[in-house]
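Take a look at the structure below.
With one protein chain withheld, the remaining protein chains of the complex are depicted in position.
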Amino acid sequence: MSEALINTVLLSLLACITIGIVRTRNLFGVVVLSGIYSLLIASVMMVLDAVDVAMTEASVGAGMSTVLLLGTLYLTKGHEMKAFKPPLLPLFVAIGVGAMLVYGTIDLPPFGAADQPVNQHVGPDYLARSKPETGIPNVVTSVLASYRGFDTLGETTVVFTAGIGILMLLRRRRKKDDTLREGEK
Amino acid sequence: MFILAMIAVLVALSLAVFRALAGPNVFDRLLAANFIGTLAIMLLAVLGFLNGRPEFLDVGLVYAFLNITGTYAVLKFFRYGALGGEAPPNEEDENRKGFSGVHKT
Amino acid sequence: MIIADVISWVMIIVGSFFLVVGAIGLIRMPDIFTRMHALSVSETMGVGFLLGGMMVQAGFTLVAFKLICLFVLLFFTSPIASHAISRAAMADGVEPVLDGPEIDARSDKHDMPLEDRRKTTTAIDADEAELSASVLVEDEEIEKGEK
Partner (left out) sequence: MIFEEFINYYNYFITLFLMSSGLYIVVARGNMVKKLVGLGLFQTSVYLLYLSPGKILGGTPPILAEGYEVYSNPLPHVLILTAIVVGVATLGLGLALVVRIHEAYGTIEEDEIFSKGDDLQEEDNKNSTLPGDAK
């Protein structure tokens, strides 16, 4: 029961931070708040027993995303968002989508139950087979690298493609800067 | 006994989140973020003892390194206006000020 | 064994107390520098006591070694981070809130320049103003003497 209560408190704090992200206009404030958001959601993942995911989310979300966002703010000189009137249509769309999803959620099994269908077939199978077949005690690692290795290969391909895309987008810029500097001389 | 420590950590976390939301400028938010990082480490240490499986403190070590690295990245950006390269450490340059939103021009 | 339990409980209670006190200081103090001061001191104390109490509970195991690593890391990095935050705030031009009953933590006067803020404080006594002026004069004299 204590686990569920800790989970509840952390999720409420997460909702508060989300409201802050929506309302803040200073972009640096938004970056710092998103870092806090990543730390909190990594703590929630710790409570939800996802240790490896928590480690990855903390390093990627709170570390790398913050640095990437700061670099973008440096390159675009964007400090503050423009003031704006809250448009009503997106608000209604968001609230409507949320209400429909809540209606769909009612039929889901309750939190933390061991007898829900998700935990019946594949998960226990991996838990039973991992130690004798691969010899790795960490089941997440064995599934990620052995049973679903091709998934991980596809993920690496995606990251590689994104890196190539970033390089191609930003390389042209550096050339332009060089020509500008030569023109100044 | 660990439940009491957990309650203290959660109360401190709530207060720090309040400061991060209400903080008048970026540096208050940053101070709260640093404190929240420390509190996340304490939370997962206490949680390990509470659940009877305190082996996952490695995650806490990762958090500690990331916390200090992220804070330094943001602060270096605020002070020098760049993340790397040959940024001159000139603190008197007025153009570089105003990241915190204190100076409304 | 009971003595070790009692020691660890006392340490955990003291650590929790310091953490909560630091968080209250983060809420109640008027500006970034006093907040940093209230937070960093009690944060280091609270973290140290909590990790110490857990170390006593863990005994001589790998867990205790990890806790010692965490303690050393936090003990050195968290004051440095606080110092860096206040230094960056100073470099960015955040002015400290000086004393006076008009300047309140919950007012929105943080955005004002220091001169305007001083004008709004009407309740400074004449004696106090004189005192601060004499201190300033003394400081200048000291600087001249050094030169």
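Quick notes on this structure:
Letters A, B and C name the chains as they come in the text, with residue numbers starting at 1 for each one.
Quick note on the criterion: contacts are C-beta pairs under 8 Å (C-beta built on N, C-alpha and C of every residue); 3 or more make two chains touch, one makes a residue touch a chain.
Not measured: the values here are computed from a predicted model.
The chain that is not displayed touches the following shown chains in the complete assembly: A, B.
Listed for subunit B, the residues touching the missing chain in the whole complex are 51, 53, 55-56. Think of the hidden chain as still there; on subunit A it touches residues 1, 3-5, 7-8, 11-12, 14-15, 18-19, 21-22, 27, 30-31, 34, 37, 41, 44-45, 48-53, 56-57, 60-61, 64-65, 68-69, 71-73, 75-78, 81-82, 84, 86-87, 90-91, 93-95, 97-98, 101-102, 105-106, 108-114, 116, 118-119, 122-123, 126-127, 130-131, 137-140, 143-144, 148, 151-152, 155, 158-159, 161-163, 165-166, 169-170, 173, 176.
Keep in mind that, in the parts below, only the chains that are shown with their structure count from here on.
Interchain contacts link the chains end to end along an open line, per the touch definition above. With each centre defined as the average position of its C-alpha atoms, the distance from subunit B to subunit C rounds to 15 Å.
Here the CA centre of subunit A is 18 Å from the CA centre of subunit B.
Shared interface positions of subunit B, i.e. residues touching 2 or more other chains, are given as 13, 30, 32, 58, 67, 78, 98-100.
Of all residues in subunit C, none touches two or more other chains. Interface residues of subunit B, counted against subunit C in their complex, comprise 1-2, 4-5, 7-9, 11-13, 15-16, 18-19, 24-25, 27-28, 30-32, 34-35, 38-39, 41-42, 45-46, 49, 54-55, 57-58, 60-61, 64-65, 67-68, 71-72, 75, 78-79, 91, 97-100, 102-104. Touching subunit B in their complex are the following residues of subunit A: 2-3, 6, 9-10, 13, 16-17, 19-20, 26, 28-29, 31-33, 35-36, 39-40, 42-43, 46-47, 51, 54-55, 58-59, 62-63, 66-67, 70-71, 74, 79-80.
Chain contact summary for the complex, subunit C toward subunit B: residues 8-9, 12-13, 15-17, 19-20, 22-24, 26-27, 32, 35-36, 39, 43, 47, 50-51, 53-54, 57-58, 62-63, 66-67, 69-70, 73-74, 77-78, 80-82, 84-89, 91-94, 108, 110-111.
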